[in-house]
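Here the complex is missing one protein chain, while the rest keep their positions.
By written order: A, B and C. Residues from 1 in each chain.
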Amino acid sequence: MSERQKKTFVITRFDPDTDEVPKTESYEIEVEPYWKILDAINYIKDEVDPSLSHRWSCRMAVCGSCGMMVNGEPRLTCKDRLSGYGDTIEISPLSNFPVIRDLVVEMDGFMDKFNQVKPWIIRAKELAAEDGPMRQSPEELEEFKQFSMCINCMLCYSACPVVANEPEFLGPAAIALGHRYNIDSRDEGAAERNEVFRGEGTVFSCSYANECSEVCPKNVDPAAAVNQAKFNAVIDWATGLVISRDGKE
Amino acid sequence: MEIESISHDIVIVGGGGAGLRAAIAVAEADPQLSIGMVSKVYPMRSHTVSAEGGAAAVAREDDNFEMHGFDTVKGSDFLGDQDVIQYFVQEAPKELALLEHWGCPWSRNEDGSVATRAFGGMSTKRTWYATDKVGFHMLHSLFQHSMRFEQIVRYDEQFVTKLLVEDGVVRGVASLNIRDGVLRIIRGRAVILATGGAGKIFPFTTNGNIKTGDGMSLAYRAGVPLKDMEFVQYHPTGLPGTGILITEAARGEGGYLRNKDEERFLVERDYGVGTKAELGPRDMISRAIIQEIEAGRGLEGAHGQYMNLDLTHLGEEKIQARIPMVRELSKLYIDVDPVEAPIPIRPVVHYMMGGIDTDIDGATSIRGLYAAGECASVSLNGANRLGSNSLTECLVFGARAGRCAVDFSRGIDEGSDANLRAQAEEEVARIEALRNKRSGNEKISRLREELNTTMESGCGVYREEGSMQASCETIDVIKQRLADVSLQDGSRVFNTELIAAMELANMVDCAEAVARCAVVRKESRGAHTRRDHPHRDDQNFLHHSLAYYEPGSPPRVGTKPVTLGKWEPEERKY
Amino acid sequence: MARPAHPHAMQPSRPGSTRTAPPQMPPRYPMGGRYRNYTLFDATGLVYLLVGFVALRIVWALGSGREAWQSMLNQLENPLYIAFHVLAFVSVVFVAVRFFSLFPKAQPPRIGPAKPPPAPVITAMLYGVWFGITAVMTFVLIGGNL
Partner (left out) sequence: MKTFLLRVEPLIWLLFGQGILIGTMLLTGWVLVVGILAPLGFFPNGMDYTRALDVASNPVSRLVLFALIALPLWKGAHHLRSLSIDLGGADRDTTVATTLYALAVVGTILAAIAVVRL
């Protein structure tokens, strides 16, 4: 078919059973010009070294499993064209995450943070199925829509310097998610979440590096969300000083 | 070492749309119950995430249950069970409303009501959508909502290898923690399988890497028959090469299919879709495309012949507002901007109508074992699923299976510890042997490829006795060769090669059921189209097929009656 | 090779069942690629802190009488002071440019009942106000009367 091309992949390997620290291994393979980075990794896994471990599933940039560092940048590998790279490509696991094995990182820390922001609709009174759908205008939808596009690929965590150095920080995607619910016209839980935002993993830790938004493959713009969340958390805090909320403090 | 055993009231295998909905249903039915949810990927990675077009439920004034019911029955080529369909259409709007309450960002009309779009085989606009990332939004809404229930305990990245059954009652599952390679017993007084489809048995599919038919194989090996496996849905519009889906919503929003002469062939020639044209059901349009290609009217590309899906007349604004993902995917994976040029497409394996045989409750022939979602065949879809019915199916029957499992679990004890341990120990021995298997001449990737190839040649859009028989034989051989695979990865930690080996075995089970049932059904119905038997034969084949597992030999194929009702079978013409 | 991140970065609350390799910082951090501007932005903190205290000294001197003021002015002519103020000027402009590009999207879509204007308008306003204030400041400081 089309002309194949030789490329070298330098892949970080780590097996906790046998390796003290991660090492690298090189694979020279022939690639098709239309391949994505993930296709090359899958090829290596299938044909060259089946002991290579990595996560992937949808190969259409929506399941969020295939994030890796490609030449030092966090990338969604099923979305990333090979043709944009030179002859040697370095692949390593997402930075800022503990590494379980090879290209597989520990995700549970992320899931903990995700859970902390209460990412569900909170309402004073729950509706029943028979009540039918609530109303929401297209404009109200537009306000949070962008922040609901996150595929949890964690690239933003891998790019954020604060995440790297402040273990408690909730981090971009989790805050964006909490904020997404806060500004959803159907939600009534902003006060609760704002308390979380001002708590231990405080949104104020973000120093607006904007790296999260630079690397986000879905244009979620988590930096916008985080900084809007700060704004709202401050307003909420200030109103709390003036008007005491019933039942609290 | 002692095998660890954990107990829950209800165990759910699968964290996709169906699994999550079931978990929430259980949590709501009785807050006291503890739920174990096992999934081989983190739930939001489940393949429900990739569904694009929408979820069907009656919503508009000009629509009613009767119409949705009949569309579904007709779409199923009268192989859907009509009691199931009636229940489904009634529950559908409630389920989608619940999802709305849980935060799903449905697209809206100006007045704030939920917007609906046209879909193939549906007689009016009843497909709810959230642009064209419906599965994504539904899955994330469900997953996030499920987090509020502390009683839902997740076992993420754990791979269920066996159902633990004792005297015809399911007692739990054996689950391999992918992280550390340790097998555990997760016990439950009822088990719900929601493991999704098996599209990966085909080479060219919209399905992701995880859709290997695990749950089907688990139930099948435990003795539950697989139903209607010969019905494999080809979606008319996949991107050549990758198989990535271009949603039916592209046609729902007004896209045209054109051949190399730029003709709208569905309008020009009679392919049975009548005035519905591009909005005909998937089986018919897929056949039409293949026929056009065979008649020499296909376009030639790097990945074989294709047709064009033309959206250029819709304009950038509409494309961006309604189907942004179509544009994103086309640009990214095939370098075509649909605003400017037509998208090359060809039929692609998409969905398994068949699956674990269940009744309307999701119950199987093993007591306490339930199944829902794509892995199950509750007989909603019959011989051909209508687009956008299956996401709703995951909700409606996921919830029902959850509630029924709760009822069942009330009257049942935990079962014998010793028996389960013995089974689990066998499982550990088997997996350990596989992990340490260095001898053998077969490679996983090669066997998978051969399985894929034979499925495409034997069980494609058009089928024939000869090629199907050949597939059956090839699968027999692959089954034997499976014993001769060798693994290179001996690690306990995140050993994806080991998982792939087990998934391959599951795929072979499913593939065999598909091919064997297909041979037996000597008629053309829905997605099962035979050149040697081009017509539907209600006399002899108005029944479901059942494939029963037979250790060491091909499955025994039996039948099960279809539940008819209001609608008598008639010729399927649009 | 990148340097290690905080050993607890992204660690789960419940430790995983296998040993992990410690998290690494993104390899380009802190001065490579886009990170350089971020790090410099943070580093202007030092300049701002010092400028603040220098301004405090200046105003304090003004309040302390003619002589104190004159000696302050003499000190400011010291090349080191001038060099520092040149650095400060560069920093201030750098901060303004970076921050004004980041600020608009940090506006929530709605603050109470009010909706902020679209981002380009906010940016334009920021630059307008910045130039305006700077012009007035400069005018007054060089001896102009309002």
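Here, a contact is a pair of C-beta atoms (placed from the backbone, for glycine too) under 8 Å apart; a residue touches a chain by one contact, two chains touch by 3 or more.
Computed from a predicted structure; not experimentally measured.
Student: Tell me the shown chains the invisible chain touches, ordered by label.
Tutor: Taking every chain of the complex into account, the missing one touches A, C.
Student: Taking the entire complex into account, which one of C:I111, C:A124 or C:V140 touches the absent chain?
Tutor: C:V140
Student: In the full complex, which bits of chain C touch the chain not displayed? Write them out.
Tutor: 6, 30, 39, 41-56, 58-60, 62-63, 66, 69-70, 73, 76-77, 81-82, 84-86, 88-89, 92-93, 95-96, 99, 103, 129-130, 133-138, 140-143
Student: Tell me, which residues in chain A touch the chain that this view leaves out?
Tutor: Touch with the absent chain occurs at residues 161-162, 164-167, 198-200, 202, 204-205, 207, 230, 233-234, 237-238.
Simple rule for what comes next: only the chains that are shown with their structure count from here on.
Student: Looking only at C-beta pairs in contact, point me to the busier pair out of A-B and B-C.
Tutor: Between the two chain pairs, A-B has more contacting C-beta pairs.
Student: Suppose each chain is reduced to the average of its Cα coordinates; what separation in Å results between chain A and chain B?
Tutor: So the centre of chain A lies 27 Å away from the centre of chain B.
Student: From the C-alpha centre of chain B to that of chain C, how far is it in Å?
Tutor: Comparing mean C-alpha positions, chain C is 54 Å from chain B.
Student: In chain B, what residues contact two or more other chains?
Tutor: 179, 493
Student: Touching two or more other chains, which residues of chain C qualify?
Tutor: 16, 18
Student: Name, in rising order, each residue of chain A that touches chain C in their complex.
Tutor: So the residues of chain A in touch with chain C come to 14, 16, 21-22, 69, 72-74, 95-101, 105-106, 108-112, 143, 157-159, 161, 163-167, 183, 207-211, 214, 221, 223-224, 227-228, 230-232, 235.
Student: So in the complex, the part of chain C that touches chain A is made up of which residues?
Tutor: 2, 5-6, 8-14, 16, 18-30, 32-35, 38, 42, 102, 105-112
Student: Touching chain B in the complex: which residues of chain C?
Tutor: Listed in rising order, the residues are 16-18.
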